[in-house]
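Removed: one protein chain of the complex. Kept in place: all other protein chains.
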């Protein structure tokens, strides 16, 4: 079913800053993980968890650091950034087919659109009026682009992506299926118990080289715009509230929620299922570990975490919960002990009593 | 790209219960946040976090309370509900275009449907049989409505909304893209290790004035219906399980999950990423702060929270985790101390010993 491809290691490493130790003519027919590789496979070693598999790997070549190369039983491709080099070599084996340029006859295109050269628009896509799509960009099947959407060159929207009116996307974007960008932010004003919609007048402005994962949602700004910087990578099922700003080259793992008006800096790394309160400022180069709740701004770069992690047997968990809620009483008991201790050591004995 | 609009403050406040202190003829060309406003902009002050920006705001007019008006450097629009008044004035600047009435030629309409006056049905939408759509309602592009769906008047489904068969939606609904209403609930019965589907025979009944955010999912009832009351507002990426009931005028922020058969009362406010166990009853006027886990029913109105919040440096977090899991031992140590203390103070000295 999949196409068979093969390349010599020399071809795959052409132009890359690597040292090949071993047979640079060996033929590579695919990539594999280090413990599952077979003859003909290329693999890499980066995560220390997998180091134990190196001596016995069946791969024909391993991309690794100089420090690991001594234990490599086959041809070594040596570099100081194995994962980056792997990314570039593995691209030769990507079977994803770029659709042919052209507009599918079932697509519906609005008026006054500017469609660049070699753009591909898939079946049943709906493009609004005054939309601009840069050269070489692919709009997958069943996408919907509102009026005045702008997308840069060489971008790719997979099937079922929705961009609301006025959304701006840069070059080389990649949005997975189910992504929604530019839906109304969650803004309602309470008047005598009932909630009335606050118009969401901004839009979403997305830089170059941004990737957004499946079913992630990004709301348009209430006033001013929601902003996603260059090189930002968002995983699946992330919620980005209105007027959030995410700085360049920040990566955010799946199931994370970012409340309205929070600003996340550049070069941050946010673990999955993390939750940000609104109106925070998170400085550049902040790392937040997964499942954290961030309720205050962060002003110093570094690694942050919250809560209690680690699943334990449920009977132990129930005891821990109970202990947690008895903390106040425990503190009182320690206080009482401290008072008594002070009396016992330092105070004279009560009137009329003796230690005898 | 965006249209330029301008109104006098007099026009914008026409019919509103406000006092204008300053120049009611000033021309307003747009809205902005208080710290970013420029001449010609209207802004508002509600969140105390932003009070510091008032004296130096460049806005031409600020909507605020009487108490704040003294520090307003420009025209003041005085009201006791600034955010509500802002919502109504800002609506003049909303650029969202209502599509023209009519059924797009690529839409597929089933048999025996009742389509009201001035309904708009977008490209590639698929409408089942026996569907009823009230006057003035907009069905966006690529929506799918199952058989027997009923939608009231003046509602709006954005692109890519899915309503399963028999779902009922009231008037003035607004559903964002990717919303799924009426999918089967998560009901499986175990028989000798394998799980068998339990038919989900109810539907979802949604009241008037309900807003639902992008990619939120609401399951149909297993027996009886899932119910969403009038005026409920749901944010993005919320999961509503089968047979859940949400009372009128309750608002729920994004990434929240509500397990099956839980009843949430009226006028509740639920923070983002909160998780409700199943079969709970939450009384009216309950507030739950974000990222809480609610595992028991709540019978008294008030504000509730759970867990540990607040991200700290990860090395401190790891120590806290360790301390948490040593709580049992700490309690034992305190107990031991208390015993010894009692002996030291109150008990006679052990036989044969003296304090000398």
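Lettered A and B in written order, each chain numbered from 1.
The working rule: a residue touches a chain if its C-beta (ideal position, glycine included) is under 8 Å from a C-beta of that chain, and two chains touch if they have at least 3 such contacts.
Treat the numbers as computed from the prediction; the structure is a model and nothing was measured.
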*Touching the left-out chain: which of B:18, B:89 or B:237?*
B:237
*Could you tell me which of A:40, A:116 or A:254 touches the chain that is not displayed?*
A:254
*Of A:21, A:51 or A:104, which sits in contact with the chain we cannot see?*
A:104
*Since one chain has been left out of the picture, which residues of chain A touch it in the full complex?*
1-2, 31-33, 36, 43, 47, 49, 81, 83-84, 86-88, 90-91, 93-97, 104, 106, 122-124, 140-142, 158-160, 174, 176-178, 209, 211, 213-215, 231, 233, 235-237, 249, 251, 253-255, 267, 272-273, 290-291, 307-315, 317-318, 320-321, 324-325, 327-328, 330-331, 334, 337-338, 341, 344-345, 349, 354-356
*Touching residues (missing chain, whole complex) on chain B*: 106, 108, 124, 126, 130, 142, 144, 146-148, 160, 162, 164-166, 178, 180, 183-184, 186-191, 193-199, 201, 215, 217, 219, 223-224, 237, 239, 241, 255, 257, 259, 275, 277, 279, 287-289, 292-296, 298, 302-310, 312, 319-320, 323-324, 326-327, 330, 333-334, 337, 340-341, 344, 355-356
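Quick note on the criterion: only the chains that are shown with their structure count from here on.
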*If you average the Cα atoms of chain A and of chain B to get two centres, how far apart are those centres in Å?*
24
